[in-house]
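Only one protein chain is missing from this complex, and each of the others stays in its spot.
Showing chain A:
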Amino acid sequence: ITHREILEVNSIRERDKGISRLLNTGLDMESLSICVRLCEQGINPEALASVIKELRKATEALKVRSIHLELE
């Protein structure tokens, strides 16, 4: 990978990050780059979005549960 390509990739990352932030997707940099790669490999974005949402829901629920446990 040449220096130029790295620069380009970085600038693309910046832009993706910018759009992601604007849309308030809540993805961090690493998740975002993983998602971008998946999309580039032709993954259906609809399905991916639903998966991410579900995963999030799961984490939320876990957190809540742990709070409940603490409370009890």
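The rule is simple: a contact is a pair of C-beta atoms (placed from the backbone, for glycine too) under 8 Å apart; a residue touches a chain by one contact, two chains touch by 3 or more; residues count from 1.
Keep this in mind: contacts and distances are computed from a predicted model.
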Protein that the absent chain corresponds to, by UniProt name, given "3167_t:CDS:1", "Ras-related protein Rab7", "Tubulin gamma complex component 3" or "C-C motif chemokine": "Tubulin gamma complex component 3"
On chain A, residues whose C-beta touches the chain left out of the figure: 1, 8-9, 11-12, 15-16, 18-20, 22-28, 30-31, 33-65
